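Every protein chain but one is kept in place in this view of the complex.
The chains carry the letters A, B and C, assigned in the order they are written, with residues numbered from 1 in each.
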Amino acid sequence: MEKINKIVKNSYVQSLENCRNGDRIEEIEAIQNLIKNSKKIVVATSNGKKFKVVKNIILKVLDTHTNHNTISNCKNNQNNIIIEMLDICTNSADLTRMPALTKGMIAVDTTNADLIIARGRLGVAGSGSLLLIMDGKGRILTGAMSPSSIIHNKSIEHKIEFELLKALEKIGIMVEL
Amino acid sequence: MEKINKIVKNSYVQSLENCRNGDRIEEIEAIQNLIKNSKKIVVATSNGKKFKVVKNIILKVLDTHTNHNTISNCKNNQNNIIIEMLDICTNSADLTRMPALTKGMIAVDTTNADLIIARGRLGVAGSGSLLLIMDGKGRILTGAMSPSSIIHNKSIEHKIEFELLKALEKIGIMVEL
Amino acid sequence: MEKINKIVKNSYVQSLENCRNGDRIEEIEAIQNLIKNSKKIVVATSNGKKFKVVKNIILKVLDTHTNHNTISNCKNNQNNIIIEMLDICTNSADLTRMPALTKGMIAVDTTNADLIIARGRLGVAGSGSLLLIMDGKGRILTGAMSPSSIIHNKSIEHKIEFELLKALEKIGIMVEL
Partner (left out) sequence: MEKINKIVKNSYVQSLENCRNGDRIEEIEAIQNLIKNSKKIVVATSNGKKFKVVKNIILKVLDTHTNHNTISNCKNNQNNIIIEMLDICTNSADLTRMPALTKGMIAVDTTNADLIIARGRLGVAGSGSLLLIMDGKGRILTGAMSPSSIIHNKSIEHKIEFELLKALEKIGIMVEL
């Protein structure tokens, strides 16, 4: 968290001084480290199938020497890693301008997660879907999009997997399934 | 605008009644029509190179029988189509949580555009870029993302072209360059 | 709308050039005029009692030579003034960070109102209430707050009346009941 605060502050100062010149390698690394070292991850869904897809991928990303198979749902393990669903319905987010973002903020505001994965509609009905990876304060670390199901007809699990892998790849985290 | 209001309202009512079941073909069509029939388009940039890339693509999308080559920058033509840059610096948006969205809102709040194309950082420094197509009220119609320039090193013009084509393709508008 | 776009743009340019020096009289006047000349007003509530309180005050503010008593709910009159409730439930807004603002945005996104009055919780549970007067794009023109009902125990109608009169007074519009 502290590291991201500094990264954000530095980028703000660079923008103020008109000397910002694209992203820096240490910024990407700070995002990677925050994700890899997160201890409590909340997936902003109450759908078990969607949760499972996200959990399987995130567990491969976390920095841990544990056998991942021993990390059970919603429970502590030796590494004190918790990955859980949100036990609150997030459908109300669909009455906001950015449903995916609003879902993530429900997780930010009702849990003490240090990493949040949220997915929902990008904007108005028909605008397709957006997956966001956010930190515990709701700052957006990376994300990915899919077209509306009318345009590309794939299973929801397939789309979530595709979006999450792409969001991670975009910040240099490659996952092999 | 009226049509999108109805589309949004219907989707809200469906969500309230728990009977929403994915996007509908008329939602995608309403988005397509709003884009194709827009008369004043503002690109939320003050960079001439970026503007040119966006203008060339948008002109191919608009429903018009005019010879596109006759549509000059920032000027009316017979079809009363205006496509222009924002004559206000949007760097301040980089000190917000979602710079691309904030840039778009600067265009919403300072012009009477009915279509806005905004592009900027997705979230924190290092999170890559986001292009958004918004209507005159700031509602998000579609969008696309690129990784940080550190991850994929392409020219800025190439990336904007890629993002805009993808954002349009996602709602079923195919453009041939 | 056009006038407010210019006011907003000018204030942005002043801020960019570090020459902004407090609010200007023409800014207050532009807000007053927008409110007084609005033709379609939506109150972001589906509660008839709350609506009546707001309607009675707003009708006194509008620039019209009509006998106000002849303006019926949700109907056109000679001046083409419409003032109506939102026929969509806004409770979902209470699952967002700023419920009052979110309610207002539901009105912005589902109607073609040019003036919106929204009221709801300011922030987290316990933070008291916020009334906002917004334009058709969702820009905030003025507002007022009340403490939580636990701190000041008055009827809801009394509080709404107090907040709306205060919000109007703050921009120089005095209403006599």
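As a working rule, contacts are C-beta pairs under 8 Å (C-beta built on N, C-alpha and C of every residue); 3 or more make two chains touch, one makes a residue touch a chain.
Remember, it's a predicted structure, so these values are computed and weren't measured experimentally.
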Open item on the list: I'd like the shown chains that the missing chain touches, ordered by label.
Closed with: A, B, C
Task: Touch criterion as defined above, residue of C:7, C:42 or C:164 at the omitted chain - done: C:7
Open item on the list: For the chain left out of this view, which of A:31, A:44, A:58 or A:106 touches it?
Closed with: A:106
TODO: Kindly note down the residues of subunit C that lie in touch with the hidden chain.
DONE: 4, 7-8, 10-12, 15-16, 18, 20, 22-25, 27-28, 30-31, 91-92, 94-95, 97-98, 122-128, 130, 132, 134, 138-145, 147-151, 169-172
- [ ] List the residues of subunit A that touch the chain left out of this view.
- [x] 1-2, 5, 8-9, 12-13, 15-16, 88-89, 92, 106, 108-112, 136-139
Task: Absent chain, residues of subunit B that touch it - done: 91-93, 95-97, 102, 105-106, 109, 124
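Methods note: only the chains that are shown with their structure count from here on.
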TODO: At least two other chains touched by the same residue of subunit B: list those residues.
DONE: 8, 12, 15-16, 92, 138-139
